[in-house]
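Note that this complex is displayed minus one protein chain, with the remaining chains in position.
Chain nomenclature is as follows: A and B, assigned in order of appearance, with residue numbering initiated at 1 for each chain independently.
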Amino acid sequence: MSTSLSGIFFGVIKRDIRLAWSQGGTGTMALSFFLIAVTLFPFGVGPEPQVLARIAPGVIWVVALLACLISLDRLYQADFEDGSLDDLALSPLGLTGVAAAKIAAHWISTVLPLVVASPLLGILMNLPEEAYGTMVFSLLLGTPALSLIGSMGAALTVSVRRGGVLLSLLVLPLYVPTLIFAVGAVDASAGHVDASQPLALLGASSLLALAIGPFVSAQALRLSLE
Amino acid sequence: MHKFANPAQFNRLADRILPWAKAILAATLLYGLYLALFDSPPDRQQGESVRIMYVHVPAAWMAMFCYMVVAGASFTEIVWRHPLALLAGKAAAPIGATFTALALITGALWGKPTWGTYWQWDGRMTSVLVLFFLYLGYMAIWRSMDEEEKAGRAASILALVGVINIPIIKFSVEWWNTLHQPASVFRLDGPTIDGNMLWPLFTMAIAFKAYFVIVFLYRMKLEINRRKISVLRMSQVNG
Partner (left out) sequence: MTDLFEMGSVGPYIWGAYGVTAVALVLLAVFSLRANKSAAEMVDRMRPKRRKKSDKEQA
């Protein structure tokens, strides 16, 4: 195994992606949750195409957000419990780098499949044709913020037993701006309105999350490792 | 006992401030309530329901102010590891959560006769609701860990992350409205407020602030006593 910084960084990413898609990993579970939860809505609100089309962007985004959330509570916990997080913290990469690698791995392994599956759910939810492009683009642009913000919550609750509920309490309010901008963008495209401004704000929130996410996660992890 | 030196000084300072704060609270609360309920005219547009504003607006101010106290304490704790700062955040959060809840409830009670609905998903109400959730998260994380200091530092990190969130949500106000409910406008127009309404508003705001000072100081004392108890317990176990 290479000991260069990038070698360790990509090593962590590769290992986490492999774990996420191995038996009982979070990747398959989050994707299944995403598909099943969205199909509940036509049963819940009724199958009228207009109603579904109206709520489609919000439903797909909210369920993607929840699917991301349920996969987050084990982001650091497994490594924390078996002690490998201590080893990683001592590697030349530093905790901030480790957090960045694990966040990247979470996004690639768990969130990217949701983005790929989203057009299929768009069909089931009768999403207006002109909104598909914006929806996929908004997911690509906005979901990194979900992983980054979620990572902060996961790091804060890493030593809490059954921290999942606490994690959602901490993270969901912080997801609100991302959700507002993202659904605003998709709704705008569905209504033939220019979506560039909400998309710019969505990108800005992802960048802001990127600026603080790995650093804050590392600070929070250090608390539990002390 | 270096650990006790600071809190003892704090307790002395608190005991000096408390009587003044109580006197100010009593005076401003009585005068403010008199102004708000009896000696101010009904608003031209809002009618009598403007009187709710005299508790609603100060409560909303206090909700923000308390969050700044929590965030300031968190910053002090993380940067300088000041032991009292850790407790200040813990002491201020429940007061802030209460004021936030009151701002939401009184706002809803104002909205029903004025807009015809208790709740509108408008930017300001949404952001205050998120503020309430942030307080809940902050308090929940304090309770989640056995080690006080660890829990407090984790809560502090959350409080500071939450600070960044507030301006973002505030900024989204216009967006939210234009995209979802262009008709609903939540506005306390500057020019429509005249002196008759400013006086009760500011008197009540001072009363609320004095209330905060009193309850905050008592909660600080409470946290210091709790800390003392756990220190004493430790020394009994170890001794």
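Here is the rule we go by: contacts are C-beta pairs under 8 Å (C-beta built on N, C-alpha and C of every residue); 3 or more make two chains touch, one makes a residue touch a chain.
The model shown is predicted, which means the values in this text are computed figures rather than measured ones.
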item: From B:Ile95, B:Ile141, B:Ala154 or B:Met197, residue that would touch the chain that is not displayed; value: B:Ile95
item: Footprint left on chain B by the chain that the document does not show; value: 37-38, 42, 47-49, 51-52, 55-56, 59, 94-95, 98, 101-102, 105-106, 109-110, 112-113, 211, 214-215, 218-219, 221-222, 225-226, 228-229, 232-233, 235-236, 239
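By our rule, only the chains that are shown with their structure count from here on.
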item: Where chain A and chain B are represented by their mean Cα positions, the distance between them in whole Å; value: 31
item: In the complex, chain A residues that touch chain B; value: 152, 156-157, 159-160, 163, 166, 169-170, 172-174, 176-177, 180-181, 184, 187-188, 197-198, 201, 205, 208, 212, 216, 219-220, 223-224, 226
item: Touching residues on chain B, where the partner in the complex is chain A; value: 126, 130, 133-134, 136-137, 140-141, 144-145, 150, 153-154, 157-158, 161-162, 164-165, 168-169, 171-172, 175-176, 179
